[in-house]
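Below is one structure, written out as structure tokens; the observations come after it.
Of the protein chains in this complex, all but one are displayed in their positions.
Then we have chain A:
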Amino acid sequence: MSEKYSGPDAAQHAATGLSKRQLTTLLGGCVILAAAAWIAEVDPMALLAAGAREQMAAFVAEGIPPETSREYLLGRSLRDGLLWAVVETLAISVVGTTLAVALAVPLGLTSAATVTHRGPLYRNASAGRITVGRGLYHASRTVLSFLRSVPGIVWGFLFVTAIGLGPFAGVLALAVHNAGVLGKLYADFLEDTDPMTTEAVAGSGATRLQAVCHGMVPQVTPTIASYTLYRWECTIRSAAILGFVGAGGVGYYLVITIQRLQYGKLSTAILAVFALVVTSDWLGSRLRTRLG
């Protein structure tokens, strides 16, 4: 079993299958898992309790068949009904992701050390310029960390409080949170580019900005486009729960039907989210292979 030779110990234990080190790792892992399970109050019996079984049976009984009335699906006006909410979720994710990219591009650039103060572009730079660049780098990295450490749903709550209920609050929530996620991704990719290529562009007399735009950025554009599309698939799922805090989309139907115990309507809403996620994943991966 043990493939890597790590001293005579490993050779000796090769026959029994586990080295001392592997055993320690395994044991340590088990202890951590047990502690985590205790903290998370894991209780398998809760699943089998009479009350739980009753509830689940009720959900299955009432949830099948899913509610498909015209009124539930289409509502009474254009901006009403479950289907509209699905469309709204999709729209929130598209606009939210686009805005996120618009924020993430400048922030990603100012968060990449190779753009702000390090590497071949700064070989002839003054100490003052490098200090300024480093300051900018740390400041925008901090902004990015903050943006992404606040979950989208919390941003949604804050924007609903600030600008009122509705899908635009959801758009802003997704934009801000994902700007943090994408900005960091862009910055890390930019820092990983080949410095020699950037140097070659700068060496022909291009400005720093030109060397960034035409030496550094084209090295990562396909990767960045592909990750952005992947992120868009994730925002569909986030957008689906933004309705919990009144920030638009199908999440409103999920939370309202749960609260009112309307399981037939709930299963329709769940199926709608499922269809939306499957479709966007399919579309996203198709687009990504085309970027290849």
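Structural remarks
Please note the rule applied: contacts are C-beta pairs under 8 Å (C-beta built on N, C-alpha and C of every residue); 3 or more make two chains touch, one makes a residue touch a chain; residues count from 1.
As a working rule, contacts and distances are computed from a predicted model.
In the listed set "Phosphonate ABC transporter ATP-binding protein", "Cytochrome b(C-terminal)/b6/petD", "Response regulator SirA" or "Pyridine nucleotide-disulfide oxidoreductase", the entry agreeing with the UniProt name of the missing subunit chain is "Phosphonate ABC transporter ATP-binding protein". The hidden chain makes contact, of the residues A:Gln55, A:Ser149 or A:Ser204, with A:Ser204.
Only one residue in the set A:Pro120, A:Gly180 or A:Gly284 touches the chain that does not appear here, and it is A:Pro120.
Although one chain is hidden here, its contacts on chain A can still be listed: residues 120, 123-125, 194, 196-197, 199-207, 209-210, 213-215, 218-219, 221-222.
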